[in-house]
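Before we start, here is the structure in question, set down as structure tokens.
Excluded from the complex is one protein chain; the other protein chains are retained at their positions.
Now for chain A:
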């Protein structure tokens, strides 16, 4: 630099390289399928341990991908009455239920103006393939309100191509607010007990206020209802990683 007084300019060391440790970032975003977490209750943990062993055995043979509610999946099951002996169904996952080997997920689609929901068991040997076509999470954990929404929100092309996705990226959350058919609905989705954020309620103000009458604000402070699964999840994750590496 010109501004130094006769002496050579002070040595500026080069900027230190920023090391992005991809391995640690990968480990932070580990997904544990919800059916592995045992529910609260008085059952013997041995039952869940044995079930987990069977689940891991099945996962070694058949790949169950990571998916959440709101993903669009294509499932091929074995069917003795079909000409190809297999059946393929594409739909949006609206609910994941059950724990252990009986874990299920419900796929919904509208085919020829008829809404169809099929409940599949994740660990059933009849399932031949599960492909994730579109990855996106929604604002809620349970999309049962799609039954009362306009059919356009549940229609998905049966021959849809899988949307390409980069590995190790955040799963995008679709903040879509769904429009509903006129009331009556199968459940009163405006009530606070369902806590639905993904519906664009076009009800009048007084109806929304009347629905708030059923809110239970004390439930948030009821400490005994909380189920802290962090330690259980850690143990199960360790167990899974050990078993799957074998």
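Going forward, a residue touches a chain if its C-beta (ideal position, glycine included) is under 8 Å from a C-beta of that chain, and two chains touch if they have at least 3 such contacts; residues count from 1.
In this section, contacts and distances are computed from a predicted model.
Asks: Tell me the UniProt name of the left-out chain, picking from "Large ribosomal subunit protein bL17m", "LLGL scribble cell polarity complex component 2", "V-type proton ATPase subunit c''2" or "ER membrane protein complex subunit 1".
Replies: Going by UniProt, the chain not displayed is called "Large ribosomal subunit protein bL17m".
Asks: Just one of A:18, A:61, A:166 or A:223 touches the chain that is missing; which is it?
Replies: Residue touching the absent chain, from the options given: A:223.
Asks: For chain A, which positions touch the chain that isn't shown here?
Replies: Residue positions of chain A that touch the missing chain: 41-42, 216, 218, 221-224, 226.
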